[in-house]
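First the structure, then my questions, so here it is.
Every protein chain except one is present and positioned as in the full complex.
Labels for the chains are A, B and C, by order of writing; each one numbers its residues from 1.
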Amino acid sequence: MRNPYLPYPVRIESIVTETEDRNLKTFKFVFLNKEDEEAFEYIPGQFAELSVPGQGEIPIGIASSPTEKGFIKFTVNKVGRVSSYMHNMEEGDIMGVRGPMGNWYPWETLEGKNIVIIGGGFAFTTLRSSIAYMLHPGNRSRFGKIDVVYGARMPGLLLYKEELAAWEQRDDIGMHITVDSTDDPNWKYNVGFVPAVTKEKAPSAENSYAIICGPPIMIKFTLPVLTELGFPPERIISSLEMRMKCGIGICGRCNLGTEYVCKDGPVFTLEELSQLPNEY
Amino acid sequence: MSEIYISKEKFPEVVGQLMSHGRVYGPVFQGQYHEFARLDKPEDIDLSFQNTRLSPKDFFHPHSERMFTYSLAKDDPERCILKEAPKDYSTKVVLGIRPCDAKAFQLDDRNFDTETIKDPWWVQRRKSTILVGLACNSPCSTCFCTSMDTGPFDASGLDVLMVDVGDGYVARSVTEKGRECISSIKGVQTVPAQAAEKEGQLKKTAEESMGKVLDMKPIYEKKTLELFHDPLWEEVHFSCINCGTCTFACPTCWCFDIQDEVQGDSGDRLRLWDSCMFPLFTFHGSGHNPRSQKIQRVRQRFMHKLKYYPEKYGNGPACVGCGRCVKACPVNIDIRHVARLMSTSCSCPA
Amino acid sequence: MSNWEPKIIAFLCNWCSYGAADLAGVSRMQYPPNFRVIRVPCTGRINPKFILSALRHGADGVWVSGCHPGDCHYIEGNLYARRKFALLKNLLEHTGIEPKRLHFSWISSAEATKFADVAREVIRTVKEAGPARHFIKKQAEVA
Partner (left out) sequence: MQAYTERIREAAKRLLSDEKVDVVIGFRKGTIPFMNEPYLAKTPEQVDQLVWDGNCGVNLANYLPRRTDRIAVVAKGCDSRNIVEHIVENQIKREQLHILGAPCKGMMDKRRINAELKGREPSSVEETGSEIKIKGQDLDLTLSRSEFLQENCAICIHRNPVIYDDLVGDLVEEQKDVDRYADVRKVEAMSSEDKWQYFDDLISTCIRCYACRNACPACYCPTCFVDESRPQWVGKTIDPTDTRTFHFLRAYHLAGRCTDCGACERSCPVGIKVRQFTKKLEKDVKELFDYEAGINPDMRPALDFHRPDDPQGFIK
């Protein structure tokens, strides 16, 4: 059995600065060994440990979709030691990726359902993976209506702008992009907080599941809106963040009641979360 | 199963035989306390101990260990590629380990050695180690193993169980590994009838002297969130100073940290014991800390041991009643007291 | 060992000793190049962690130089530092670091000659102590 702590070596293929404040960069990795790429079989909603020799490892949601072959993508916010170091790395540099880890959005359950995706700020990464996955020609017919509410504080802080624009043009996905505020006269999308926009667009709860990721304050105010729209807790899905080290349910730090967020999560329904201690 | 009798005169020679096959570890008296150490000569072992000051978990999960090494040299074609650090997995005999400590490893196996994920270092060390235990004829006043699904004569975590019957030891194999170990020993007797009888008496006396001081059943039966929100933690947490002593002394506490260290052009990835008592344990890069308060961390430790673990795995508490935390805690937080509060606490509405 | 040259970390105050080093250089005064200079805004800014860090990185000697008492750019930074270093030096020596490795001086920006003199003196004493043996962080000694 392969040592689960040993990362697959990868090369940084490209680095894209996503936001105006330059705090978010998207790293595209290619595996040095072809067999590693095959072994790294993932499902949207999973994450991986990005491993920088000499600095450490950080758990980051996978932003690419398994339908996109030949590379994996991660969007990294500059906060601590490893992520700050990564922001100074260059294309061509070698580092490691360990994973995929954790569970995923319940795609089998979601089949045939309408999907409402609600995201805020930089928590949009695995949601991006999910959207790309669902929109793939081989998958689109498996799902009903898709609605996306995605908000950021201002236009410059939205991730994946080109893709957002492309999705806007499609008629098989309802995009509701919003910003908290803007002074850009050419801004053609919504202005307002995510909960308010969700309420306004009022996606139907019938035969629907909601996937919600974002800052705690956004989640706190959006949940009542979803409840009002008729989403029961078992059909509201979220993904938790925790400090992690091993990522494989051994080192103990992401323990939450009987669960390890890294192995049994990070994806939980609201119903499941209500049974767990609220230490997240 | 095989069994032998080793008289006390013969014992050093038997230790010598084991030493000639490989590494042998045992309790060694070090000034004021006993600690497990590699035996240089058979006489080093001192089985007249109650228990070692620190738990022997170091055998399988060392405080600090090198996981990988790597080069950061600019011109190294293998730059930034992690390599497994070499380890010595030759056979190791641990002589005189207490049943509770051996049981602790079994509990930790559920964490390190699962069907889907195996911790390579733990698994290989477990495989290459033979645990020859020594039953406790006179448990300490801080011991409460009988309340924690194990006992002073519990052989379940061992490969061989030895019992001191006065003028010698009765050794019985528990596993195939243990049977092989015993049968390799030369020039020993079969177990005399009176020794076997004595053994039974000793077991009875030891277990009876401890009684059952705790009832875990109410804790299992209570709802997790009910215990989590119980006001008892207010009382329990006050005196805690959030040092990691209890977790470091504990035979079942396995949590660890992973750190990178670089010297010049070469680096190590290391893992080391960590503790849920430290605020940094759960501190997010963003600055958010889900367990920023002392009360949350204290609750986490006890809940994990006595509620979350048994609920997750269904094989009893993640505590073997060795009493080390009771003895080592600088402020006298006593897990027996906490467990009692947990099992008797009222279920007042939050 | 004959061609061994000590590595010495010099923490120099920006307002005085650093200037003195500069002036000594401009004035073509000779002193051996064994120093790695770290410019600090004041000796009061030097956290003992910095000195430990120098030793951990294998420095054979550490030299801290700041303004004469009364001349501190920040009025009294060097006076706090004086107390701090008295205790630090004593504790380092008490725990086994040879006194010859730790040096402190007051050198104003005009005292280029003193700078060169003290520099030679520091090197000479650190040489006597020989290559650093303690506190050097190497690959972790672990399992």
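One rule holds for everything that comes next: a residue touches a chain if its C-beta (ideal position, glycine included) is under 8 Å from a C-beta of that chain, and two chains touch if they have at least 3 such contacts.
Computed from a prediction, not measured in an experiment: that's the story for all the values here.
K.L.:
Let's see if you follow the contact definition: name the visible chains touching the chain that is missing.
P.N.:
A, B, C
K.L.:
Tell me where the left-out chain touches chain C, residue by residue.
P.N.:
Against the left-out chain, chain C lists 48-49, 52-53, 56, 69, 76, 79-80, 82-99, 103-106, 118, 121, 134-138, 140-142.
K.L.:
Could you pull out which residues of chain B are in touch with the chain that's been left out?
P.N.:
Residues 32-33, 50, 53-54, 63-64, 140-142, 238-239, 241-245, 247-249, 257, 259, 261, 270, 272-273, 275, 278, 280, 326-328, 330-334, 336-337 of chain B touch the chain that is not shown.
K.L.:
By the contact definition given up top, give the residues of chain A that touch the hidden chain.
P.N.:
Touch set of chain A with respect to the missing chain: 80-81, 84.
Note that in this section only the chains that are shown with their structure count from here on.
K.L.:
Quick one: label the inter-chain contact graph as line, ring, star, complete or other.
P.N.:
Topology of touching chains reads as a line.
K.L.:
So, what's the distance in Å between the C-alpha centres of chain C and chain A?
P.N.:
Centre separation, chain A to chain C: 51 Å.
K.L.:
Indicate the residues of chain B shared as contacts by at least two other chains.
P.N.:
Where chain B is concerned, no single residue meets two or more other chains.
K.L.:
In the complex, go through chain B and note every residue touching chain A.
P.N.:
67-68, 70, 72, 79-82, 84, 111-112, 114, 117-120, 224-225, 228, 254-260, 262, 267, 269, 271, 274, 276, 281-287, 290-291, 296, 300, 303-304, 308, 311-312
K.L.:
Which bits of chain B are touching chain C when the two form their complex?
P.N.:
Checking each residue of chain B against chain C gives 62-66, 87, 261, 263, 266, 268, 270, 272.
K.L.:
Applying the document's contact rule, which stretches of chain A touch chain B when the two form their complex?
P.N.:
Where chain A meets chain B, its residues are 1, 3-7, 9, 51-58, 79-80, 83, 93-96, 241-243, 245-246, 248-253, 255, 257-258, 263, 275-277, 279-280.
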